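One protein chain omitted, others in place.
Moving on to chain A:
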């Protein structure tokens, strides 16, 4: 909201600028579609044994879906709180790179940045990057962020209450919701062989470590697949890495359609 208010004085719609209403419509489309996924989180979290207050606190305070699912899964598996939090944290680090792109696009006043930060996630980034002007970017960011934040938290509450009413959520197959969410986020990221090898190695590592390591630790060990693959790739093709890395830096910061948490941003942002 605030971003939008401060935006108006100094920004004129540029030539070829998009009408505000069109930006709002795109942002609402993504916000509503993805906001509903809070329901899946509420059900999963309550089904994993977290309380209503704990489930809602996660959506209110963490507000980055993959990390929330990861934390709940790790806690349900009996991991210690810091191992569980570490996995969720590492998943959240990608938001720092979204923030880098957004801070250039939105040019937010310093005082607003701590407020805007909570909304720096996959979907807001996807919508904001798709806008042609700064004014459109600011409106897109604010409307997507606000819609998502409000809806996600309401649907989380509804999901948690629903899970309590259902009783045994596993009987309803709801324990499959969380891995399906991860798969839906992962699939669009598997662009080149580097990503596919990393994903395969991570799967092998986690399944091999599960029987032997304490809960929560196997996922952290599997995360090592990323630096290992980068290291091996750097050694095998020393000439290629520079150019390749340069070409791919774009991918690193632009959210894939993953953010798709619903294919929606790409599809509806036009």
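Here is the rule we go by: a contact is a pair of C-beta atoms (placed from the backbone, for glycine too) under 8 Å apart; a residue touches a chain by one contact, two chains touch by 3 or more; residues count from 1.
Just so we're on the same page, contacts and distances are computed from a predicted model.
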Protein name, per the UniProt record, of whichever chain is missing from view ("cytochrome-c oxidase", "Aspartyl/glutamyl-tRNA(Asn/Gln) amidotransferase subunit B", "Branched-chain amino acid transporter AzlD" or "Carbon-monoxide dehydrogenase medium subunit"): "Branched-chain amino acid transporter AzlD"
Absent-chain contact - pick from A:27, A:146 or A:229: A:229
Absent-chain interface as seen on chain A, which is shown: 33-34, 36-37, 40, 50-51, 54, 57-58, 61-64, 66-71, 73-75, 77-78, 80-82, 84-85, 87-100, 102-104, 108, 113-114, 116-118, 120-121, 170-187, 189-190, 194-195, 198-203, 205-207, 210-212, 215, 218-219, 222-227, 229-230, 242, 245-246, 248-249, 251-253, 260-264
